[in-house]
Structure formats: structure tokens, C-alpha cells
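The structure appears below as C-alpha cells.
With one protein chain held back, the other chains of the complex are shown just where they sit.
As written, the chain order gives the labels A, B, C and D, with residue 1 at the start of each chain.
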Amino acid sequence: MTGVKVNNVLGSLGLGILAILITVAIFAPQIAPYDPHDTYKWMERPSSEHLLGTNDVGNDILSEVIYGTRVSLFIAFTVSITAIIIGTALGLIAGYSSGVLGFLIMRIVDIFLTIPRMVLIIVLAAFLTQSIWNLIVIFIIFGWMMTARIVRSEVLTLRSQYYVDSAKMLGGSDRYIIWRHILPNVVPLVVVQFIMEASHVIIAEAGISFLGLGDPVARSWGTIFNYAFEYPNIILSDAWMWWMLPPGLCIAATVLGLTFVGYALEERLNPKLKTVVGMEA
Amino acid sequence: MHYINKLAYYLVIILIILSINFFLPRAMPGDPLAYVLGENPDMPIRMTEEEREMKLAEYGLDKPLPEQYVDYMIKLSKGDLGHSIYYKNPVMDEILIRLKWTLLLTGTATVIYMPLGIFLGAESAWARGKKKDTLSLITILTVSSFPSFVLGTLFVIFFAFKLGLFPLGCANTIGATYANPLEEALDILHHLILPVATLIIAHIGGTYLLMRNSMLSVIGADYILSARAKGLSERYILNRHAIRNALLPIVTMAALTIGFMTVGTIFVEKVFAYPGIGLLLYDSVLRRDYPLIQGIFLFISIFVVLANFIADMAYVWLDPRVSDE
Amino acid sequence: MLEVTELTKYFSSGLIRKQYQRAVDGVSFTIKNGETLGLVGESGCGKTTVGRLILRLTKPTDGTVLFDGIDLFALNRRELLAIRPRIQMIFQDPDSSLNPRMKIGTSIAEPLKLHGTIPEVKRKQRIKELIETVGLNPEHINRYPYQLSGGQNQRVVLARILALNPDLIIADEPTSSLDVSVQAQILNLMRDLQKEFNHTYLFISHDLDVVRIMADRIAVMYLGRLIEIGETRDIYDHAKHPYTQALLSAAAVDGKTEQNVLEGETSSPLDTPTGCRFNTRCPYREEICAIKEPELVEVGRDHYVACHIA
Amino acid sequence: SATALAEDGGVAITADKKIVRSVGGEVGSSDWRYPAPFTFYPRGPGYVRMSMLFDTLTWKDANGVIPALANGWKVSDDGETWTFYLNKDARWHDGEQFTADDVKFTFDYMKGYEGAFTWFDAIDYVDSVEIVDDYTVTISLNEPMASFLVDIAGNMPILPEHIWSSVSDPSEFKDDDAVMGTGPLKLVEYNSAEGFYHYEANHDYYNGKLIVDEFITMGVSNAAASLKNGDVDEATFWGSAVDAVKGFDGDDEFEIITGPSFWVLQMIFNCDADEGYPTNNVTFRRAIAYGINRDEIVEQKLHGGGVAANTGILHPDAVWYNPDCEDYAHNATRAEEMLDSLGFTDTNGDGIREYPAGAEKSGDLEFVLYTTGKYLREGELIQAQLEEIGVAVELTSSDWTTIDSYLRAADFDMVISGHGGIANPQILNIPDWPASTYDSDEYTSLFKEQETTLDIDSRKELVNQLQELVAEDLPVYTLYHPYIWCVYNPEVLDTWFYTRDGICIGIPIELNKLIFLARYGDANENGKINMQDVTQIERMILELDDETEMADANQNGKLNMQDVTHIELTILGRAPIRYE
Partner (left out) sequence: MILKISKLKTHFSTPDGLVRAVDTIDLSIRERETVGLIGETGCGKTVLGLTITRLLQSSTTVKGTIIYKETNLLKISETEMRRIRGDEIAMILQNPTTSLNPVMRVGEQIAEVIRLHQGLNKKDAAEKAIKMLGSVRIPSPSQRANEYPHEFSGGMKQRVMIAMGLACNPSLIIADEPTKGLDVTIKSQIIKLLKEVTKEKAMLLITHDLSVARALCDRIALMYAGELVECAPAGEIFDAPRHPYTRGFLGSLPRNGLVPIPGMSPSLINLPQGCRFHPRCANAKAICKRKHPGMTEIEDGHFVRCFDA
């Protein structure tokens, strides 16, 4: 049963990483040694004063990265929570009422899933003003489909379960059935989906920002990385070590944390892997 | 029946993509003319009302929307994706000259990462719970959580700059004269290795995990036990019975991954200055060369839709249960 | 008490070229108060669908169902909700009849809560009573379905149904997934409860042995049609339809007597044979069988058969 | 002679092919379109890539105008007729002889396809071209044009008649023949995807011996790293890229030269009388100017890779530069005093001033500062600086299309934007800028006057006044001029230099085709043209002082009086040169 152990280790590791990052995000003003907009001597090497040195305009990189956590996580969580809620609602509708509406929703989902969404996001971002709100809206628009599809197929399975029929038979209204019988069974899936979506958004946002389409004012890790990447002397000087690596590692760590947690959750929720042994009398 | 349904479905998708493309600049805030003529932040275009009218007429932007739509469709049907503002060339031409590099890059990466991911996923699942499985699981999850551009940049710094093992970028040595085709091929390969490696690492995780999960559910299936009961060897069972079944979800996924790939190349091409379509999209975005951006979007989308279509067909071929419906 | 006339359900599939699946095709029967009607037939012949139609869990295509004189198919939503507690169904699979995320107690409380017949304070007490009525221990109240066995779960289902004190219970193969000894427990319990509360049962099963014990009358279905209906004793002793005969003979395997083994498989309701639906497998087939569909005719007291030959 | 010099080893010519590689930018952005005369991208880098292939009548080097296809020239007293004596050795790449016919053809062609040559639009000045003999042409202008020698003669590529006479759609003509000129290089390959231009030497070049065999300008992923790795031999850096340049400082393998960029970053105020409150108040704008610390911006953003700009807009290295404009040296106290005097005071103690009571607006003194992502950092610095004087700035980064629409609607407070070509007084026509909200009768009439003044000195005076007026009125507040650097490997080529007032009509970059010529290799061992060269030329001039001798000299491929006069003019800063 090493699988279970590994699973627990990965899960806790992931949770640990996320906990740290979330703490950093929340307490950024307390943790960060400086205001990320304050300027000091530019391109300082790491020192006791500036643990990660300063960037090309003299901002303290450590503080920038700490505040970047805020931006990145804020985008990721805002988008994934909203997208998940929308996706779950639409998935429920599509799955529960197999009418025209459901059919329509699923067609839209199929179509959206077929169109390469990141390319469309890049194209849209190119057309729109660079702001984190625009990004958030775009990500939400393209973020709910997978959830809707997964929730719908789960609802379809649940709907054919006898206990749903039973509830109907016992006099439960549709709303009652959805709230009491369908939704609670969908929630675990949705949680996993939330985690997956959050990690998608982290990567996608970092990517968009790396392309210089992020919000340059509210600097996320991707934007910090982009600035470092665009710095002409980045490869020749050693600055990549303290300017490029930290935001890069933060992105990777967040994704990793989310992946681990998502993986552990999925393993735990996957009924295939859970064998109930023996029945208690 | 199935084919016709699918075909109709994909035609609808393409129609929708075309429409998105048509409405995008028209629905955006700002002057639609700016999306055709481009912008110049240093020296804004100067135009009198008259010139403006003339330009609008020239691009057919003064007509009513439905008429514009029809014109747009007619143009597209002739393969005309419009003119790039920057290159002053047909968008299609600009895409086509870069296509080979992107195809080379994504093709090579796909040809490697797909089978590799499938192989590793299958092996991992087959050895579920063992050290081998755990190790590869953790390694792959960890490595693939690095976005491709972070990974690629680190590769450039280490392998290209610090160690000097590979070139810093580009698709071949510029201006080089080759003694023979082999030399040229080697040069191209030398330039290809780092970007391909980046793409592979960035994309292998998805395939690996999917295959592993898919395989895990196959392993528990009764027909695997049944195959064992027949006395078949483990290898044979894995190859003949397990993989094909486990591949089914992968095939559906493959098309999606091709979509991801095309996006992945944007980052990799930027990092490695690889002259493909991704870099073109990036540059066009920087230059706000809207017709080119739209053209590339259209091109990639249709490419991905086609890939989906092929995957769907492959699915039918792989899963006899579907073809009967 | 229950009068089913010309009950019909066609399932349609396919968007462009519709295909109809004639799952239930003009079934009529009645059940008297306190009686048990056994409904038998092979898998896919439409038994479950009949049950679900009566409950209106599936939308009917045609026909009427009169329950205590009320036309169930004419009810609107509210009326339906009001009448539903009087007709209940026990499903084939006890494990999936209970929400895996609800404790047993919550599941049993559900009907009480939904109908608000019993004030909240008394509910606990009532649940305990119900649990004991079906032979379970009050300590099970706080368990989850997966912590109980199939037989126990089926008891929970019964307890929950009893909470509503229904008049008609449709039992859809309630023991088919259970062991014989557990089956005996459940069937006995059902019989006891019937006696106690004067339930009317529509007992669906493919096991003729079980039906024989449970039912007063038996109805045999084949491919969506009722082909024979009569008193249990009549059916067992004087089965008239060749299909019923084959069923009985197959059930009576003991290794000694040579059986009347039916060749071939049931046709699918997607393309039902013309004429008598059984004609493709019937050992006594005649010309007319492939042409004309036989009507149910009375062959004895309360004994009807749909067969040209019988 | 050039040959002798080359053999002396003044220039490293080895038995192998000598290939020079120059960075043209990042891959993708290093493309400047096909280098044919009507297809290149109409910016400096596009032009120079074309200029390798096509020669003009005149050209410029580090000191100013020099002969090219024309050996010599003279101008009539009314300034309306120019006579050019053409080079008799010049040949087209295909071996055809270059003649006066080609020159006439080119002018006629350019006039015939007006607008096709998107690079400049001064052809209107030309009335007609007459062929005097095979190697002499006269060009008649509609009106005198002081900048003719640079803006037209030194700018318009001369086309081979035998090719272009049959071309009716010049901007679509992209054959191999479309890049066939008389220039020192021939195009071998061009690839837009990779953004590279591969040239080979035209060893039959009439204007001197070539010291390279091939020249490549290409895209790379990182210029500094590629240079260090030896993938390229030369790269340009600009502004804050000074950090990368410093990395080469003290590296024996590389040489560095510095030049002007003729570029300015500025902040545009909304001066609209109706919409622009309070930025339409000149005192207010001055207060803002005092509040901004341009030196800090130069230091923090450019890392010293530039200078605080001339508040009169024109570049300090330009002929027309007025050094006496008010420079608004950072003075927060003064700024605060001015704001106080205008009634903008912090009444609620939140550190941000409020509008005076009864003003058009109320509440906090807060402005939206628009910028593209490129200049965001400057915006941030300004934001912080202005906050110190109690002015709040909301920084909004946007693409230019969006900003432009705000500008047109006069719906903005301040915008950061930059532009080049600031050596030419024409740029000072601020009220005529497409999005300008500046309106001043005094300024407009002054501008009109300088446009029509032919006397150089009086015109200079007028342009000076204009600059002072800009600096006073501050419709725009210029921030900085970046420097530009060329870092190269002298082992490969050491002739790099910056052209006086920029190549052609003012292109600041170092890709002057003269670097491929032996005489430049000779003239500057340290890569620069110095005063000695000039004296040498002067000495030559003194020896030749009569007409016949001049004609003689001309035929020998030497300089003539006209050249000298022009060089002198240029050196003295009197040759009117139009920049873009």
C-alpha cells in the first residue's frame, strides 16, 4: 500500500507549498522588506539589504516577487472560483435537464474545447487593453468548459442512480434533488477541477504575461519574468539567478503544489482505488 | 452516419471560428481602421476625414455588416487571409514560409513526447505502487510543472550559453554554406534539440498522467485478468490488450494536446528565437499587426480542428463500439 | 386499485434519423387491493419500464393508469407530488438506491422531511421505529450505505418506503442482487409487511421460483407485450403460452429431466418481429404467427393468453 | 591607394572569405522587409538594408555629405538648378553601365509612381531632370531646397532603367532584379521568417575596394550573448541596454562606439481649453515639470544610457539645437510653491492635493497617465516623483490604438510617448500633431515664418525661438534622449562609425555601407573619423582651386570643390538637413 503513503506525502507536500504561498500572498505587506515600487540603486547583486538584489529600475526583487504572489494567486483563484461556479451551474443544467438548453450548452462546450483557447486568449489579449481585469474576464470565459463537461457527465451518471429516482418518488422537487443529492456528489469532482483550473490559470497567466500581454502595473510572476527576460544583459550578467529564477520557481512551485494536491485528491476520490473490504455486521 | 454527423459538426466549428475572426476587430473598442492599417505609437497616422472615408471604402469597412461578412467569406474561400500590415504581404504567404519550422519543431516534439509519454505512463501504471512508478510519477509531475518558457530560458542559459553545447537560438546557422545535405541536417538538428527538449518536457506530463490513469483503469478490467488466465505473457498483454484500450482516451486527448502544442511553440519559439508561426504570432502581437494575428489564429484553429477531426476518426477506428452507433 | 390500460412507451434515439425502441407496447392489467401481481419476463422485455411508467418516472407514450380511480397521467406537477407517496418503488440495486453521502438515518428521514407529516422532534423516534420494523439495529442510523451489506441496505430502503405508508409498492427485482439466504430474509420481510400494512404489490422478477411464492397472480411479458396473465397456480400448472412453458421448464432444472431448451435469443425491441413477437423462437410456430399479432384471449377463469395456437 | 593599404595589412583580409555578421534585432523583429527600393520597411533599418544595394547621388560619412554616384555637383545661384557629374565607372550588378539615363529615369519613375516610395515625399520639389551628356544631369527644382543634397540626392536610390522601365507595380516587384543596384553589396538571400539578410561583396564596386566578402544582418535570441559567443561580430544597443554594453567594456576582444539616437521620450499634456483642466494651465504644467526628476529617470531607467532631453525637443547633436532652453531642473519645492499658488493644496491631509474650491473639478488632484507597456517604468518613476509633490497619478498601460483614440478625443490628462527624427525643425509643428491639443497663435505664426525663411542664420534664429517657446509653454515635456552604441569585434571589421547627423535623412544606426570600403578601413584605425581626415581633405582642396583642375580631379575619382564646400557647410552646421 505504498501508493496510499506516497499519495499522502504528495498531498501534504502540495498543501504545504500552497499554504506557504497563500500566507505570503495574504501577508505580503508584512513579509516584503520593501514596497515593490520603491526604487533603490538598480541592478544590485543580492546583499543583506536586498536579499534578491534589485531589478533594472531599482525595485527590490524579493518584494516584487512577494507581491507578485498576490497578483498571481489572486488571478488564479478569482478565475478558477468563478469559472468553476459557472461551469458547475451549467454542467448541472446540461446534465439534469436534457432538453435543448442542455444540448446547446454542451455544443458550446465542445466547440470551445476544440478551438485552441490559449491562442484565442492571446489574440484577445492583443486586442484588449492590458489589465488584470481583462485577463481575468478572458480566463473565466474560457475556463468553465471543462468543468461543465465533467459535471454534466457526472450528473448524467448520478441521475441514473436509483437514489435520485427514489428521491423523486419520495416527493422531492427538482431543486431539492439537485441540492441534496446531485450537488454533494459533484462537489469532490468540482474541487479537483478547481485545483486543476487554478494551475491552468497560473500557467496561462504566466504565459500571457511572459508574452508581454499581462498587466504591467499589477506585476505577476509572469510579468516579472518577462521584464527579466527582456533585460538585454540578463544572460551575460548573473542577474538571471536572482531575477529570473525566483519568479520562475514560484510559478513552478505553485503548479506543483496544485498538481500534487489535485493528484492526491483525485486518487482519494477515485472509487476504483477504494475497495471496501468486508462488511461489518 | 457517424462520419457525416462529425463532419457537419466540424464544419459548424470552423464556421464559428471564421465568425469569431470576423467579429473580433469589429466588436473591439477603437477604430476598426486601426486594425487594418496598424498603428505607429511614435508617429500616429494622420488622416483627414476624407482620407478616412477613402480608406474605409478601400477596405470595404463602410458597407453594412452582413455584406462585409459575405465579402470576408468569399475572400477566405479563395485562401485570402488578408494582408499583413507590417510585411505588406498576404498573410498566407507569411504563414507558409514559417510553417516548415513550426512543423519541424512540433512534429519532432510530438513524435517523441507522445510515444514516450504513452510508454512511460503505461509502464508506470503497470508497475503501480512500485518504486519505479512513484519515482517516474514524482519526477514527471515536478519537471512538467515548469512552464515551457521558464524551462527553455534555463536551457538557453545553461546548455547554450554557459556550456556552449548548443546554439543560443534560431533554426539553423544563418548564412552558413553546407558541404552536403547531411551537414545541413545536422546543423538543423543541433538547433532543434533544445527547443524540442523543452517542448517535450513541458508537454509530456499531460500525456503521461492521462495514460497512467487510463491504464490503471484498464489494468483493473476483467479482460486483462481473462488474458492472464489464457496464459499470455505480461508483455503481450500490455502490448496487445492493455495499450489499445488505454489509448482510447489518449486519442481524444491527442487532438487537444496538438492545440496545446501550437501554443507551447509560441513560448518556445520566442525563447529560442525559432522562426516559426508562434514567433510570428508573438511579433505580430507586439506590432499589433491585427490581420496577421487573425490570420494566424484562423490558421492554427483550423489546423487544430482538423487534428480533432482526424483524432475523432482514429477513435472510431480504434474503438469498434463507436462505429456501430 | 390499479388499472393499467394500453400502456405504451417508445424510446426514441438518434437526432437525424429517429429510431424507436418499443420497450412497452400496449400493456393492460389490473391489480386489486392487497393483491400481489408478479411480472416476469426476460431481461429487456420492459418490466422495469412498466413500473417506472406507473410512477411517472418515465414519460409515457400512450395509455392510461388509474390509481384508485385517479388518472395518474392526467395529474399536474403538484397533484403528482401529492399522490406520489402512495405509490413507491423498490429498485433492483439496494446499494445505489441510497445516496452514498447520506447517513442511513438521513435517508430514512428524507420522506418524513419532504412531507412534513411528522414534527421534527418526533422524527428521531419514528426513524428508530422504522429501523426496528425492518429488523435493523438503531445503531445503524449513523452509518453510511457502504458500511452496510446489500441486504441491510434493502431493508433501509424498505424502512424509508414504510415511512410514507404507501398503498402500492412496485418491487423491481428487489432481491436479484442478493444471496439466496438474504433474499429469503427480504422476501419474508416483504410478505410480513404486506400482511401488516395491507400493501398492494407489483412484484417484478425474472425468477419464477420467487414469483411463485410472492404473487397471487402472474403476468408474463415478452418484448414489451403481455403474453399471458392469470392466477399463479394456473400459470404454473396450466401455462398456455409456449414461452411461459419454456420459462417454467428452464427454471425447473434439476439435472435429471430433459429440458425444453429454447433456441436463439430474445429479439431486440429496436426491431420487433412482425406478427407474434415470439414467433422467431417458438417451437410450435405456424404460418399465421409471422403475420398476425395475437390478442389476449381468456382461456380459463381470469387466465388470458396471447397466442394463436394455445 | 586602397589596394596598397589593404595589402599592408591595414585591414585583415585573409585568404578565407571574410564574413561580417551584424545583429539586426531579435529573430522576427529583425525583419525589415524585402530590401528593394519600394518594399523595404520605411524606417531606418529598412532603408539601410536597401542602401547596401542601391547607391544615391550623394552619401554621408562621419563628417557629412560625400560623393557617391555623383562625383561632383554644383548648384545655381538661385538654388533651383543642380548639376551632377556622374561617376563613369559605376556599373549595375549585372554589368550594365550606369549612365545619366538611369538618373533621369529614376526621377521620372518616382514622380510617376508618387507615393510608391514610402520613405520620403520630397519629390514634389523636383520639376524636371535633363540629361546633359551621358555623365551629367541637371535637376531643376520648383523652388530652392536647401536640404536637396541630403533629402533627395542623398536619399533617393537610383534605379537601373533597363530593369524598372518595364515594372508597373513597383511595390509588388520582388524579383531578384528588384534588388539589383550599383551598391557595394549584392543580395544573396533574404528570409523574412528569420529576419536575415545575406549579402555578398560587389567586388567591382566603383567607389573603392571592398574589405569584406559577405555581410549578414540577422536576428538572434540575445544580442549580448550572441556577441560574446562569437555568433555575430557586431551589435547595436540603445538606452538602458547600456548595461549590456558595459559588459563589453574592458573586454579586449570588443570595441565600443557611442552615437546619438535622435530620439526623445516625452510626456504630452492635454492643453485643450475645454477638456484639459488643469493641464491646460501653463503654470501647472511647469509645476509638474519641476516635480519630475528627469535625471533620476535617466539614471534609474536608462542606467545613464542617455541624457535629460532638450526641452525644446530638438536633439543636442542636431544642427538646429538651441542649448538655451529652460531645463526645469528638478525642484520639488518650487513645484510645490507653484501648485500652492494655483490653489492646489492638501486640505484633508492625505498627502494628495485637492482642487481649489470652486474649480472645474473637485476632490483629489489625480491624473491618469497613459503609456504603452514599453515606457511603463518611466511612468512608475514619474508617478512616485509626482506623489512627492502631492499629485496622484494613476498609471494605465495600454496599446497605442486605445491611447490614440483617447488622444483624438482629447480625453486624457497625460500621455508618455516617444519619437525619433528630432534633428529636423519640421518636427516642431506641434499644433499640427494629429492628437495635439496645443494651440498658440504666436507659436503657429513663428513656425510658418521659419518654414519660408531661406536665410540660414535667420531661420536658425526662428527655430531657436520656437524651441524656447516649447520649453516655456510645455505642451510636451521632453524626458530624455537615449544614447546608441555599437559593440563590435575589431578582428573581423573595425571600420564601424556613426554618420554625421545620421545616415541619409538622419538614420542614427551604424550600418553605413562605407564600412565595407577599404578607404574607411584605412581612415580610421580606431573606427572613427577624426579631424585629421578632415585636414587631409582640406589640404587636397587647397591644391585644387581652378575649374579645369577640378574637372580633372573629378575624372580621377577625387574630390572637387563642391564637395569641399558642402563638407564645410555641413561641418559648420549650415547645410539644412531634414531628418525624420
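The rule we apply is simple: a residue touches a chain if its C-beta (ideal position, glycine included) is under 8 Å from a C-beta of that chain, and two chains touch if they have at least 3 such contacts.
All figures in this text were calculated on a predicted structure; none of them were measured in a lab.
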Item to complete: Give the residue, chosen from C:Asp179, C:Glu196, C:Asp271 or C:Glu287, that touches the chain omitted from the document.
Response: C:Asp179
Fill in: Chain not shown: contacting residue from B:Leu18, B:Val143 or B:Leu232
B:Leu232
Response to the item:
Given C:Arg143, C:His206, C:His238 or C:Arg285, the correct residue touching the omitted chain is C:His206
Discussion item. For the chain left out of this view, which of B:Asp62, B:Asp80, B:Glu123 or B:Asp319 touches it?
Written reply: B:Asp319
Fill in: Candidates C:Ile108, C:Ala246 or C:Cys289 - the one touching the absent chain
C:Ala246
Worksheet item: Contacts of chain B with the missing chain: which residues?
Response: 221-223, 225-233, 236, 240-241, 244-245, 248, 318-321, 324
Worksheet, complete the sentence: Residue list for chain C contacting the dropped chain reads 42-43, 149-152, 179-185, 187-188, 206-210, 212-213, 246-247, 249-251, 253-255, 259, 261-263, 265-266
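Going forward, only the chains that are shown with their structure count from here on.
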Worksheet item: In whole angstrom, what separates the CA-based centres of chain A and chain B?
Response: 22
Worksheet item: In angstrom, rounded to a whole number, how far apart do the mean CA points of chain B and chain D lie?
Response: 41
Practice prompt. State, to the nearest whole Å, the distance from the C-alpha centre of chain A to the C-alpha centre of chain D.
Written response: 48
Worksheet item: So which bits of chain A are touching at least two other chains?
Response: 126, 212, 235
Practice prompt. Spell out, as numbers or ranges, the residues of chain C touching 2 or more other chains.
Written response: none
Worksheet item: Okay, in this complex, where on chain A does chain D touch?
Response: 37-39, 42-43, 56-58, 126, 129-131, 212, 215-217, 231-237
Discussion item. Going by the contact rule set out above, which residues of chain A touch chain C in the complex?
Written reply: 161-163, 165-173, 176, 180-181, 184-185, 276, 279-280
Response to the item:
Residue positions on chain C within touch of chain A in the complex are 52, 55, 57, 81, 84-85, 87-89, 91-93, 96-101, 110-111, 114-115, 146-149, 157, 160, 164
